[in-house]
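All protein chains but one are shown in place.
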Amino acid sequence: MSTTVLYEAAGPKARLRQRIYTAVSVVALLAIVVWFFWRLNESNQLSYDKWEAFVTPDYLRVILVDGLLRTLQMAFFAIIFAVLFGVFFGIGKLSDHAWVRWPSWLVVELFRAIPVLLLMVFTWYTLGIKAENSAFWAVIIALTLYNGAVLAEVLRAGILAVPNGQREAGYAIGMRKTQVMSIVLLPQAVKIMIPAIISQCVVALKDTALGIYVVAPGLTYVVKQVYLEFHNRVPAILVVGALYVLVNLLLTALASWLQKRYVREKKPLDTPPLGDVQRR
Amino acid sequence: MDAVLDNLDLYFKAFGYTVALFLVSGVTSMILGTLLAAFRVGPVPVLRWATSVYVTLVRNTPLVIVFAAFSFMAPMLWGPLNFRWLSVHIGGFDFTAFFAAAVVSLSLYTSSFVCEALRSGVNAVSVGQAEAARAIGLPFSGVMSQVVLPQAFRASVPPLASVQIALIKNTSVAAVFGVAEATSQMRSITNDFSSQRTEIFIAFAIGYVVIVEVFSFFAARLESHWRVAR
Partner (left out) sequence: MRFIRSKGAVAAFGLALSLSTLAGCGDAGSDDEGRDVKADTDAAESLPDGSRMKEIADAGKIKVGVKFDQPGLGFKTATDDIPTGFDVEVAKILVSKLGLDPSDPSQVQWEETVSDNREPFLQNGKVDLVLASYSITDDRQKVVGQTGPYMITGQQLLVKSDADVESIDDLKGKEICSVTGSTSIDRINEQGAKGVGFDSYSECVQKVLDGTVEAMSTDGAILMGYAAENEGELKVVGDEFSEENIGVGYSKKEPEMCQWINDTLTEAFDDGSWAEAFEVTLGKSGSETPDPPELNDCPSS
């Protein structure tokens, strides 16, 4: 339903009213923005020395290379592993054998219900803190388990979304179960999954920020060093937030481009929420 | 299991905070999200645009950063935003500044997802319903509150349930910002009894799974109940 059916094309009275609403909301929004910058200025957060670190080449390099790049690496590894995890358990959930199906179901349900941060803390302790880069890998493993579980559900929905005739045709020409899965169903399901994988990339990327709780490297860690040195916590928060938003928007743009280019299906995948709320 | 069994009071208290965070932020985010959704589909272009910017920004910002903004940036901008004035004590629970900052962050973050879920719900309401409502002379507020939103809410129960389940899990981020909820309690018990960390983790994971499943159960009940009524 398009939004325009919600209200009439405005008559003279309504147009006046709308103009008043518009004026009031413009004033209110402007007031918020102005107030924000006024307070920033009043509390001395706009002074050059608070922002200087973010325009100094040495620090910029550290923020982008030791910070942003490490963060992207963590998200990248997490997504690669999550896709593998998702394929494995997504197919597991569709298995004909109960002893494969039930454990897969349990693993997927469990990791979707546990907070990523709890997983991260536990993995961090379990890696024994002795492993090199333990915090880095703790973030990756925790994100893999969570996003993998989500992707397993997406993949299952993707496989089920492939028309039944395809599977039957596969069997009809004498393919085995594994052949039908790997040659007929999976390639189509993965194609349908691409947008979901990318939106999961955004989720994974956002969750890398949780690494701050386990002293993991990345953007939040580096910027913490910066604000501890320069006492510019407010600018630091704004800069990190802006960087994350920027990268996520780029990813989202890529997702919609990919969707237009490679995937014609408009229909989003229908994955049941946790606890299977959607009993149709 | 001793580490948890000997500290059962801490365990339940920690989950008490988790549930309290979820309930307060859940209700607040629903109210805020509904308001945002109304702006988002409403007739005032400026509000449509502003809400869309807000939702895009918040959805693409890590929750940790939102928390940081309300725990560390807001009080620098304006003193009263440190929530020092809040001090509610119920039973053994203290709801103070840290709790308040967590609720504000979680509510604002979740409200943007609620807004999107509701918008998809509004889109699922059939055109005839809104046209009929307009035909009997209802203004936009009436169309929304009497006809469209009640149906949109029903259509969006499953996505809204997902959003709220995400909120249950997201309350764990409050651990980073000084609320003694379950995840922070797990870390501190693990520090004291490091040899039992697997048992401790399982105990706390079960706590979260139970909360999620109980909530899902009621959400499923609600959905089937409303589906019949429709």
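Just so it is clear, A and B label the chains in written order, and each chain counts residues from 1 on its own.
Quick note on the criterion: a residue touches a chain if its C-beta (ideal position, glycine included) is under 8 Å from a C-beta of that chain, and two chains touch if they have at least 3 such contacts.
As the structure is a prediction and not an experimental result, all values here were calculated from the model.
Across A:Thr22, A:Gln73 or A:Gln179, the residue that sits in touch with the chain not pictured is A:Gln73.
Checked against the full complex, the candidates B:Thr28, B:Thr96 or B:Gln129 give a single residue touching the omitted chain, namely B:Thr96. Touching residues on subunit B toward the chain that is not drawn are 72, 75-76, 79, 82-84, 94, 96-98, 176-178, 180, 184, 187-188, 191-192.
For subunit A, the residues touching the absent chain in the complete assembly are 49, 52-66, 68-69, 72-73, 76, 79-80, 83, 125, 128-130, 201, 213, 215, 222, 224-226, 228-231, 233, 247, 250-251, 254.
Just so it is clear, only the chains that are shown with their structure count from here on.
Centre to centre, using the average C-alpha position, subunit A and subunit B are separated by 18 Å. Those residues of subunit A lying in contact with subunit B across their complex are 1-3, 5-8, 10, 18, 21-22, 25-26, 29, 36, 39-40, 43, 45, 110, 113-118, 121-122, 125-126, 202, 206-210, 212-213, 220, 233-234, 237-238, 240-241, 244-245, 248-249, 252, 273-279.
Those residues of subunit B that touch subunit A in the shared complex are 41-47, 50, 56-57, 60-65, 68-69, 72-73, 76-78, 122-127, 130-131, 134, 139-140, 143-144, 148, 157-159, 161-162, 165, 169-173, 175-176, 182-183, 186-187, 190, 194, 197-198, 201, 204-205, 208-209, 212-213, 215-217, 219-220, 223-224.
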